[in-house]
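Here the complex is missing a single protein chain, while all its other protein chains stay put.
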Amino acid sequence: MGAERLIAIATDRDIVTAREEGRELASTLNFSPSDLTVIAVAISEVTRNILMYAGQGEVSLCLVDKGSRRGIAVVARDHGPGIENVALALEDGYSTSGGLGLGLPGARRLVDEFDIRSAPGNGTTVTLRKWER
Amino acid sequence: MAPRTSGEDVPRTTDVLSELVAHLRRHRAQLRQEWVRRITESRLLTSMTEQEIFAEATSVFDNYVEVLETGSVEALQAYARSLSERIIPRGVDTPEVVGIVLLLRDVLARSLFEKYQGDFGLLNRVLDTYEPAANRIATTVSVGFVQERERVIRQQQEAIRELSTPVLQVRERLLILPIIGVVDSERARQLTEQLLRGVRSNRAKVVVMDITGVPSVDATVANHFVQTVEAARLLGATVIVTGLSPEIAQTLVTIGVDLTKMNTVGDLQGGIEEAERVLGYKVLNVRDQTTAET
Partner (left out) sequence: MLVPILKQGDYLIASIQSALTDTDLLSLRDDLVGQVGHYRSRGVIIDVTVLDVMDSFAVRMLSTLAQMITLRGAETVIVGIQPDVAFAMVQLGLTLGGVATALDLEEGLAYLNARAKKGKAGGR
């Protein structure tokens, strides 16, 4: 378990920063180039979610351990309005021509562990974990 | 004097600790020598030469004493990992690692017995400090080694999977990917990566993916195949799937794949012919030539 990297999210440039730092952190482990890209995309999705629905928040990145496996944990936190219907938000109503745009169902497909906590008025916390193979 | 119960990270009696660490450092050369002697005597590390053993013994010894002194678990884990990375390629396995760490513990303990034999009470206090620390080191190094080995084995399995499915360039812009044997999710993922890399490096426009040799696939793997076809298209390549058994065709239909949208041909030969047609290798007949010249 290493140090945590915290990235403040307030502009769309921060989405790029968060995913590039995530990729860099993950590259210190044994992830394939393909997995690194997948991790970067997942971070991009949940980070944009913060901007779109809360305007600002933060993303925390850190390396984690589980027995002989190492991985990366991403926590995307905001104190925005929260998601009314989390189950609906996780539904695959996604389409390339617009869709709900939350990016959450997609991000969930890309990672090994996915957790979301949200309630109206309480903000949202999305936790992602991806493990080395 | 009642033995002290311990269990903290850092021993309470730092005086005793610094004294024993100083002692171990002072007698570094002969303790290390003794340790190497015991290793050889126990027929451990037989895959390494004496010079190699001595070199490793030096850095292991110094790190060991250092960790005894600082009690830092993180440093210990990092050390265990780097040690494992060095010796696993040398063919060292788990019983050997456990063995040599325990031998070092014994050699150092004996040295402490010898030094403090005159004062049993003091010896006990010294051991109260030494034993938990030494045991933690032994455990951490052993566990770290096992975990590192598991990681190496997983990597080797991945490499074997990759070798077992070559991507063949048959003609310019045409690749063939013959898949034989059981395909699980891991292998399917690897196949996709290989195929896509192959498309890029060979500038392939068509890939004939032959699955004649695949007995069956589950819905997850079938989905992977569909993703492979879609991803190849993003690289400007068409995938022709050949050797589709009725069972696999059924699985694809069940997961909702529109088979008319997927380019499938009966067998590999037919697939190659179709690929050549797509690439425009077909010999023009006279009538076509006339039209082109108009």
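A and B are the chain letters, set down in written order, and residue numbers restart from 1 in every chain.
As a convention for this text, a contact is a pair of C-beta atoms (placed from the backbone, for glycine too) under 8 Å apart; a residue touches a chain by one contact, two chains touch by 3 or more.
This one's a predicted model, so the numbers in the text were calculated from it and none came from an experiment.
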Touched by the hidden chain, which of the shown chains?
A, B
Hey, which of B:E114, B:E230, B:E247 or B:D267 is the one touching the hidden chain?
B:E230
Interface with the undisplayed chain - residues on chain B:
192-193, 196-197, 199-200, 203, 205, 227, 230-237
Listed in rising order, the chain A residues that touch the chain left out are 11-13, 15-16, 19-20, 23, 33-34, 36-38, 40-41, 44-45, 48, 92, 94, 96-98, 101, 103, 106, 109-110
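Following the convention adopted for this analysis, only the chains that are shown with their structure count from here on.
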Based only on mean CA positions, could you tell me how far chain A sits from chain B in angstrom?
26
In the complex, the residues of chain B that touch chain A are 146-148, 150-151, 154-155, 158, 186, 193
Report the residues of chain A in contact with chain B in the complex, numbered from low to high.
30, 32, 34, 67-68, 132-133
